[in-house]
Structure formats: structure tokens, C-alpha cells
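Input: one structure, supplied below.
Showing chain A:
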Amino acid sequence: MTKILEFIDSIFVAAKAWILCLLGHFLPAWIVVLVSITISGVVILCLGPVIMMYLTLLERKLIGRIQNRYGPNRVGIWGLLQPIADGIKMFTKEDIVPANADKVIHLLAPIAIVVPALMIFLVVPFGKGMTTVNLNIGLLYFIAVSSITILPIFMGSWASRNKYSLLGGMRTAAQMISYEIPMTLAVVPAIMMSQSLATNAIVLAQAGGHGLNWFIFTPWGIVGFIIFFLCATAECNRPPFDLPEAESELVAGFHTEYSGMKFALFYMAEYMNAFTLCGIAATLFLGGWQGPFLPSWLWFFGKTFILICVMIWFRGTFPRFRVDHLMAFAWKFLLPLTLINILLTALWQFTSNLAAWCGSILVLGISLWTLVKLNRTFVPEKRHYPLES
Partner candidate 1 sequence: MNIPIEEVKKELEARLPDVKLRLIRDSILIENPEDLPRVALFLKESPKFLLDYLSSVTGADYLTFLESVYHFYSMATKQGPVALRVRVTKNNPRVPSLVPIYRSAELQEREAYDTFGIIFEGHPDPRRLFMWEEFQGYPLRKDYEQEDTEVLEATDIAWLEARGIEIPGEMKEKAKALQATNQRAIAQKPEKPRN
Partner candidate 2 sequence: MNIFGSGVFQGMMVTLKNFLTSYFRKPDEGGIFTVQYPEEREKAIENFRNFPFLVYDGSPEQIRCVACGICERECPPKCIHIEMALDVVGKPARKPTVFDIDYGLCMNCGICEEVCPFDSIFMDHAFEVTAPERQISLVRPKKALLKSNEYFQKIRPTLAAVIDQKRKTAEEKKKAAIQPPATSESK
């Protein structure tokens, strides 16, 4: 029984190893390495778009249900072929470039945005031994690469020569740079506890204890997770932080002037970013691919799926932030909280379990209360509405 489970668990790893072994018999070693890289690359290149396509379907279905309607259900059973229909539509659409646009940069931006989105996939541990490149500085790589996304968005917005796009681009720059900081700082506790920057090592640090060793089950872990998740939502420009697009204000923000496949690439990058960020969040705080019975990659995808569902749930519920509130939220609320969180993590390592729990909750409570008191704009005013005859 356990043998079968283990086999299913390692099926992808085994398959790749088998192919490489086979080739190793009659090919020189350097070609085998090249083939290994190619296999991983092709898998990721296929996985990215497929994930994106079905995430759009999932989003439309879930939001449909939230809004008491069916969502797409005409193309194929349960609308399963809808993404393909959308893809065909995107391909056949006319590609429009504004007359005054900077044509080269306008073309480059959608291409450039997909690259970092795909690059992050390299360090995501999809399962036991299924990290494409087991970098020992995996998290650093992730943080570095994910911040590149700003540049293509700004390129696209600037090159469009549209004022809505320009505003959207400016907002993107401000928003993504600001949210990068609390996000990075929210990751630090996980690094401190696992004492490694490699994503796989962080997952392994959360092993055992029937899942209770996951970082989310500690006070600093839950705070870190929530902050990381909020920042991730902001990083991939999803509601309620979708200011760069801001449909009701800026028409479509930075991609107002994009159509057809170029637009689809922006869209693809957004969804792939959402997936990888959720995957990293699951890795850092939810024990990654760890879990009983089921194969490890299924656990990873399950956890990621739930996080994505929460992102979609956000989208179905919340109105958008305003630009200054957004910045204030990052700098005045999330940033101090992450710093306190790092302090707590440090204390956690030196104290006994019970004292650490009580102490952390006390410190967190006080700091939250203080932060709310300091940020009066976040607190709704109480209003009184007289009813007069």
C-alpha cells in the first residue's frame, strides 16, 4: 500500500529519471543535462498557460456562483472548453496599435511580462523532489524576479501613449514597489525559523507533528501568512488592490490600448503570478507539499487552489481601495506589523512554547490596537441618521 502511494507520489520524478537514464546509455552527459533542462522547461511552459486558462474559468465560475448565476456553461460540459474558445478569439482578434504609440516598446511589454511570471515557476516546489531548480537562495530569487513585473507594466503603459494607461502605470509602480517591502519582510520569519533560503528546505522544516508544525499554526506564522497573502494579492494586481487596472476609473488601466494576443499575455501573466504567489504562500506557511495519504504534488496543488479561491472570493466581495489608502495601508499598517512580527519570531526561538504563545498574542494585540488607533482613516466613522417627519 505504502509502496503504491510512494510510487504515485514520485511518478513525475521517476518518469523524468527514467527518460534521462535511457538517454544516458547512448548519449554524452552534457546532452543529458540539456535534455533534463528542456523537459523541465517544456513542462513549465505548458503548465503556465494551462493553469492560466483554467484559472480564468474557475474565477468566472466561482464569481458566478457568488453572484447567484451559473457562469460560463455553454462551451463543452460545464463550460470546460470555454478557455479554448477564449484563446481562439484572442488569436483571431485584430491587433491594434495606437498611432502615436512607441511601437517597439508597445510590442515588447507583453512579452517581457510573461518572462518573470514563468521564471518564478522554477523555484516553486510542486512536490517531493519536484522543484525544477533547487536553488539554495530560492526565496531571494523569487523576490528578485517577482519585482521585475513592474517594469513591463510600466513599459506598456508608457508606450501606449494613453492617459489612462499612464495613470495606471504610475499607480502600478507606486503600488508594487510599496507592497514589495512588507511582502519581503513577511517572508523573513519563515526564513528565520527554517534557517534556509531554499524553498525545499523551508517545506522540510515544517515536517512532522501531524501538520501542526506548519508555520501558520504559530502566532507569527499566521500574521506573516496574512500579510504575505495580502501583499501577494496586491503584487499581482488583483481586487481589492487592482488599482493599475481600475476598470471603473481608468477603463482598463495599463492595458487599455492592448488587444488580441498582447492583451491575453498581460492577462496570462496576472494569473500565473497569482498561481505562483499562492504556491509560495502555501510553501512558506502551509507546509508546502507536505500532507498525509495523498501524493505530495496533489497536496501542493490543493493548498494553492484553496488560496486562489480565497483571492477570487476577495474579488467577488470587495470594492477597490483608493490609491492613497492603498499606500497608507502598506506603509503605515503592514510594514510596522511585519517588523513586530520579525521581533516576535526572534523571541519565539528563545522562550518556551506556552510563554511564547501568550507573549506573542499580547504583543500582537497591543500593536494592532495601536496601529488602528494611529490610522484613524481606516476606522469607519459612526454616523447617526435622524428620521424626521
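What we mean here is this: a contact is a pair of C-beta atoms (placed from the backbone, for glycine too) under 8 Å apart; a residue touches a chain by one contact, two chains touch by 3 or more; residues count from 1.
Keep in mind how these were chosen: all candidates are chains of the complex that A comes from, given by their letters.
From a predicted model like this one, the values you see are computed outputs, not experimental measurements.
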Candidate from this complex that touches chain A, chosen among 1 or 2: 2
Of chain A, residues touching candidate 2 in the complex: 62, 65-70, 313-314, 316-318, 368, 372, 378-380
